[in-house]
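Everything on this sheet refers to the single structure shown next.
Apart from one protein chain that is not included, each protein chain of the complex appears where it belongs.
Chain naming follows the written order as A and B, and within any one chain the residues start at number 1.
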Amino acid sequence: MEHPLILQMQGITKLFPGVRALDDVNLEVRRGTILAICGENGAGKSTLMKVLSGVYPHGTYEGKIIYMGNEMVFKDIKESESAGIVIIHQELAMIPELSITENIFLGNEIVKHGLIDWDAERNRTVELLERVGLTVDPNTLIKHLGVGQQQLVEIAKALSKNVKLLILDEPTSALNEDDSANLLDLMHGLKSRDITCIMISHKLNEIAAISDAVTVLRDGRTVETYSVEAGHVDEDRIIRAMVGRSIENRYPAHESNLGEVIFEVSDWRVEDPNNPGRLVCKNSSFFVRAGEIVGFAGLMGAGRTELMRSIFGRNYGIYLGGSIKVRGKEIRVTSVASAIRQGIAYVPEDRKNLGLNLLDSIRKTTVSANLRAILRGRLIDLEREFQVSEEYRRSLNVKTQSVDHSVATLSGGNQQKVVLGKWMFTEPDVLILDEPTRGIDVGAKYEIYRLIHELADQGKAVIIISSELPELLGITDRIYTIFEGNITGEIDSQEAKQEKLMRMMTNTAGSESKAGKDEKAL
Amino acid sequence: MKYIKKILGGGLRDYTMVIALVVLTIIFNITSGGKMITSSNFQNLISGNAYVLVLAIGMVMVIVIGQIDLSVGSVAGFSGMVMALAVRDLGLPWWLGVLLSLAVGATIGAWQGFWLAKLSIPGFITTLGGMMIFRGGVIWISKSISVPAPVELKVFGAGYLPEWGPTFTGMNNSTLLLGIIAVAFFAFMQLRKYNRSAKLSEKTEELWAVVGRIGLIGVVIGYITWIFGTGRPGTSFPIPGLILVVLVIIYHIITQRTTFGRHIYAVGGNKSAAALSGVNVQRTYFLTMLNMSMLAALAGIMFVGRSTAAGPSDGSGWELDAIASVFIGGAAVSGGVGTVIATMVGGLVMAVLNSGLMLMGVGADRTQVIKGLVLLAAVGFDVFNKQQGRQSIIGRVFPGKRK
Partner (left out) sequence: MKMKKYVSLFIVVSLIMVMLQAGCTRAPENSEPQPNAPDETSDLDGDGFPEDAVVGVALPWLGTQNWAEADEMFKTQLEAAGFEAIVQHADNKVPTQQQQIESMIQNGAKVIVVGPVDGSQLGSVLEEAAAAGIYIIGYDRLIENTTGIDGVVQFDSIKTGELQGQALLDGLAAKKGEGPYNIELFGGGPADPNAPNFFKGAMSVLQPKIDDGTVVVVSGQNEFTQCATLDWDNSKAQVRMDSLLSGFYSDMEIHGVLCPNDGIARAVITASEQAGQQLPVTSGLDAENETVKWIWEGRQYSTIAKPTDTLVSKTIEIIKSLQAGNGMPEPDTSVNNGKKEVGIYALPPLVVTKENEKEAFANDPGRLELLK
């Protein structure tokens, strides 16, 4: 039976300064179905949903939105909500110190004689919670709920607004398996209540389980849309559509000179500090050789950053178990300082918030992770500081007039070079780079790749986390894939194809056997 | 014009607050009929404000780590009272009383540091609690009656450098010696820096600029020395001033040249980035608070020395004077910015304002109003300059925090 169309988005184009975020995107959703939208990070999924929900108001984009047969011109979220379109973001937008009832009716309070009608609100809440299958007291504060339950409250809130089209942005990315299954069941149930869902998801198994159709976006364009037959998706087709492009010649040539295994992590287990019981690293084991560049591929939220930061002096999460060996000797790292002392360096992904003190000069930043190296007696040797920073400025080709300038005045690429210099100065054996080229223009990227190669040539073990698969394939020797806290596979970069990587990054089932084999092969 | 700039060795903008200080002093000297720039007034200015400036040294560090300490006044009062009581009632020698008082300060600091660092209670709350606890404490232990302090302490609060040696110098010889040491040290540092930078890189200053700078600073220090050294017989550079100068030198080195100092700025500038660079954030918080309360105890002792008695209301409102000095000195409320030397300049601006207005016979009420306006103007000016995209002026009053 063919359902009638509830939504058509036609020829949507959205420009940001210098970037075409959406380019003639077309999308159709049929009433009472679930549409999955797939795409790499940065493919334009979130932008498209923001256009639909009125975050980007009519007039700031080109194209038409036809909803229930009428063309819609939303000026803000309120208008789209009153039309029955509700979006639930990846980061939940609820106020932890308020109760479920208060959150559900926040901004839509039921008012009688100028006062809030608490009884009416509470009764309605109980009814809504029942519909989403949640049996808790409506007076419970949000902060006392688990993430999964919070997600259900969000849906209840959407139901309270008489939702007809519900958009969920990666709804299961923060949930454990039980909660995920529960949520998917609920979404399936909503179909019978004539509520249409759009789900952004990377997880092919979930898509297969509940969606009726899939639309794939890539580089701001719709690549293709096709329907899903009950319980089965053509994963290859989706992955090919998501990846799509070939690796251009954007990566410097490099011949690796592999040595001994110098860095080894085994059975690493870490718990999410905000969500007790949820493991963000589940028995992860991997190794890196001297002179080797190893990539970690995984979608956002797969636990790549969490894994590395927990290794880097337990900077993240609650350590449950596992061991680290550097050059064959087991080391104990309980603080960042001890990790640095024992030859581990970690360059964080969020340069501005985690990597740099923007108030500092280049000179101070360069030495900041290894002050002890420039101490003379107990005092900092300012001359040595100047020499060191000057040396790195020259060798890393940082474009600035003087090392006394503030790092805030540098471009993203040059900032990243300073950060790299800062960590090179700690003389690490193992260098972990988290998204080292994010937000950097192509030219600077090339320089950073060359630097990474140089570091490997000096015999260091280099680990790179990146969301850009072509980048990983272009500069690494070997790649591990991570999915939901598990290391799901290991591939030689020479042999790897993006499609295969993507499969390992998006599905546990298909690759577990492969990962098992690889581990035995070690 | 270019020459002056070279002699100063930096943009004139870096010296805004110093210039403001000098201009204020001169204006007051004129309006008060020459009573501002005199030996005795300068001596008063130093001994009457040394304790607040000592507090400000600790406070700038607290503000740089992005916290605030509201308890310093109460802690100063409490520690001073503990000393006075210990000497009077327990019969301790005065120096043991001083040590006890400093130990009490350190213990209080450890207590505040514990709440901030280990329990993550914001400094504002921790020290608001401390402010009440120790204000109550001082009233309690003193039964709200002033307690006379040992006479030996007067030296720390109101003493002067001793007189010795030949009289043909026409001034106090200790002060003269201090001035000579200061000029010689400055000249030595400048020449050493010149030599080294000549070796290091091609970009050096002209020698004449360095010599000019030494000459200029020499004249300034010489003039100040002369003022302090030629007062009423028996007076000279005040001992509290000497304590302050020594502390400023020590804390300038600590904040600019040690790992701990770097960590303070790192934590205040970006806590997460500091943690990921191997800085022990908790330890930095703890030590900074500990240090603050210890300096507060010292300030309390200096004040008791000057007052010759410890009173139950000693220290009330001092925290605000110290905080104002820090912000006039260009520190940022959000942390990460601020230097000891700039703070001293800020504190002296307040002190000169106070003294000048009093000399003019302006009452405490209107003085307060004017000080408030100056605080707003100084900080507003700084913020305005930052918004204009220029570099912060006041924050770089001196090449203290080397860029």
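Going forward, a residue touches a chain if its C-beta (ideal position, glycine included) is under 8 Å from a C-beta of that chain, and two chains touch if they have at least 3 such contacts.
From a predicted model like this one, the values you see are computed outputs, not experimental measurements.
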* **Chain not shown, its touching partners among those shown** => B
* To do: Provide the residue numbers of chain B that touch the chain removed from this figure.
  => 1, 4-5, 11-13, 15-16, 19, 22-23, 26, 29, 32-35, 37-41, 44, 48, 139, 143-146, 148, 154, 157-158, 170, 220, 223, 226, 230-234, 303, 305-309, 311-314, 316-318, 354-355, 358-359, 361, 363-365, 368
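Methods note: only the chains that are shown with their structure count from here on.
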* Hey, how far is the Cα centre of chain A from the one of chain B, in Å? -> 48
* What does chain A use to touch chain B in their complex? -> 312-313, 315, 335-337, 339-340, 346, 348, 353-361, 364, 368-369, 371-372, 375, 378-380, 382-383, 386-387, 390, 404-406, 422
* Asked: Inside the complex, what are the residues of chain B that reach chain A?
  -> 196, 200-201, 253, 256-259, 262, 265-266, 269-270, 272-280, 336-337, 402-403
